[in-house]
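Left out: one protein chain. Kept in place: all the others.
Per-chain numbering from 1; labels A, B, C, D and E assigned in written order.
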Amino acid sequence: MPIATINILEGRSDEKKEKLIELVTEAIHQSIDAPYQGIRVILNEMPKQHFGIAGKSAKKLGK
Amino acid sequence: MPIATINILEGRSDEKKEKLIELVTEAIHQSIDAPYQGIRVILNEMPKQHFGIAGKSAKKLGK
Amino acid sequence: MPIATINILEGRSDEKKEKLIELVTEAIHQSIDAPYQGIRVILNEMPKQHFGIAGKSAKKLGK
Amino acid sequence: MPIATINILEGRSDEKKEKLIELVTEAIHQSIDAPYQGIRVILNEMPKQHFGIAGKSAKKLGK
Amino acid sequence: MPIATINILEGRSDEKKEKLIELVTEAIHQSIDAPYQGIRVILNEMPKQHFGIAGKSAKKLGK
Partner (left out) sequence: MPIATINILEGRSDEKKEKLIELVTEAIHQSIDAPYQGIRVILNEMPKQHFGIAGKSAKKLGK
């Protein structure tokens, strides 16, 4: 029954995000023997001006 | 002083979300005797391609 | 498929926390027509020195 | 290596949000001696109808 | 620079939790081409009485 929340910078394709859900679910299943049916994954996209690294936003850092 | 964060799939009306805030606040108040004034509720809407169930997004599952 | 996370100060009985899970689930079900089976509730207990209100911890404030 | 997530109501300028990232990072660095390089800050903007205070949304309360 | 938070029921060995961190990091790297160095994983263990499924705690459900 694990629940994962993953914060990523916005801008990935729906295809890559679908792959992210698939592979993270598989990783949780394999590592701690959690049944697939109970695994939930929440993706949260951050605009670049909403993610700060060492005091500056990813936007300002040109990421 | 409880703080609840509720992840829901996007698509509910403002009226239903207002009801959600009201009823969850009431539920917290009743169950643990927390004063209304201190209760906070944060709603977070997830696009269907951002919520994964058993390795597939709600969008792909046709939810 | 809603997922609620509720931060509360530590110190409630298991009975009250069980009631909290039950009533919040019921509140989500009623307000947005989410099926019971899909609702998840995570409780997170905060020690009083880990929750700050207006710049001071609940411990320091004597809560 | 601290990671801070800050929920704020939507409507602040990019300049204020950049300042928020800068000052919170500085505050974490000063208080617990965490190196700047390892500090991450995530901002999450809430629409007024998604934040509940004492059972009503900030929108309904006219905030 | 993705940051994942994973809620799991308490009781797994340190070895399995280390494997969870390793495999989830690998899954994020593979699916969205995020560099290893920037990936963070936070594990959060829930006591069985703090996780509710369909209105009852995992403890009460005998999980």
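Convention: a residue touches a chain if its C-beta (ideal position, glycine included) is under 8 Å from a C-beta of that chain, and two chains touch if they have at least 3 such contacts.
The model shown is predicted, which means the values in this text are computed figures rather than measured ones.
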- Query: Since one chain is left out of the picture, which of the remaining chains does it touch in the full complex?
  - Reply: B, C, D, E
- So that we can see where the missing chain sits, which residues of subunit C does it touch? 7, 44, 46, 49-57, 59-60
- Those residues of subunit B which, in the complete complex, touch the missing chain: 1, 3, 40, 42
- Note on the structure: Touch rule applied to subunit D and the missing chain gives residues 1-9, 12, 16-17, 19-20, 22-24, 26-28, 30-34, 51, 53, 58, 63
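Simple rule for what comes next: only the chains that are shown with their structure count from here on.
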- Ignoring subunit C, split the rest of the assembly into groups that are still joined by touch. one piece
- B-C against D-E, pair bridged by the larger set of C-beta contacts: B-C
- Task: Determine the centre-to-centre distance between subunit C and subunit D, using the mean Cα coordinates as centres, and give it in whole Å.
- Result: 21
- Query: Between subunit A and subunit C, what's the gap in Å when you average each chain's C-alpha atoms?
  - Reply: 24
- Among all residues of subunit A, those touching at least two other chains are 1, 3, 7, 17, 22, 24, 26, 40, 42, 44, 51, 53
- Chain touch graph shape: choose line, ring, star, complete or other and state it. other
- Query: What pairs of chains are touching here?
  - Reply: A-B, A-C, A-D, A-E, B-C, B-D, C-E, D-E
